[in-house]
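Everything on this sheet refers to the single structure shown next.
Of the protein chains in this complex, all but one are displayed in their positions.
After this line comes chain A, so read on.
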Amino acid sequence: MLDWLTEYKLPVGDVAEAVFDWLQANGGWFFDGLALAMEWLIDWILFLFQAPHPFIVVAILTAATWALHRNWQVPALVAAGFLFVLNQGYWEETSESLTLVLSACVVCMGVGVPIGIAAAHRPALYRWLRPVLDLMQTLPTFVYLIPAIVFFGIGMVPGLIATVIFVVPAPIRLTHLGISSTPTSLIEAADAFGATPSQKLWKVELPSALPQIMAGLNQTIMLSLSMVVIAALVGADGLGVPVVRALNRVDTGLGFEAGLIIVVVAILLDRALRIDK
């Protein structure tokens, strides 16, 4: 019955493969350069986390939290959480995961905010961009792990790339929302007093969009953290590694331990970054 339909299969898979092959053959220099830059970023951040004694890093993070919140509860929670991590012997993995999260933040905000601004200023661009963003967020993450390995091999870099692809739509969308919901009255006031386009951006649109952009940063961090297990599958170090190992060995104890650490880190980051004004 369905022969006529299945007789000719549309070559979706073949086309995708051809595109990847072509990219690999012709865009090698680009991906190599990208990989180099990412590696450099990751190494630096990892160095910052791992070179000092863990207590110093925890103290700095706690102090930073205090600077943000000006109360004692949240910094106390942060300090307690990290001490628990140390107690469980997961400091190295945690610092690696934090490195991945922080690198993802740098890349996602660095790319996402400018794209969000450009999209807010050009409705046509956003119409074209929206389906792409939807695709990036709905495509199962495992699917783009494959090209990530093809282009970047195994390690932190493909983990970071996969994380960025999954996460970057969030800051793009939120920046777009923030910039395009700048009240017209403020834009007009800026125009009426002779603002240049860049003055308008820096003095009116960005400050007005700041709450949304910060929400984008918050989401970026939380979504990146949710990617640590997936990233471990392509060889990224961090808290995902013991989880994957536990899965392979069906080691319930190890799996639960590592999972709990991920939850603790997630709660710490969420609390530390949630600033109510």
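Definition applied: a residue touches a chain if its C-beta (ideal position, glycine included) is under 8 Å from a C-beta of that chain, and two chains touch if they have at least 3 such contacts; residues count from 1.
As a working rule, contacts and distances are computed from a predicted model.
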Complex member absent from the view - protein name from UniProt, among "Cytochrome c556", "Rieske family ferredoxin", "Aldehyde oxidase" or "Glycine betaine/proline transport system ATP-binding protein": "Glycine betaine/proline transport system ATP-binding protein"
Contact with the hidden chain (one of A:48, A:106, A:177 or A:195): A:195
Listed residues A:79, A:115 or A:204, member touching the removed chain: A:204
Where the missing chain touches chain A, by residue: 185-186, 188-196, 199, 203-204, 207-208, 210
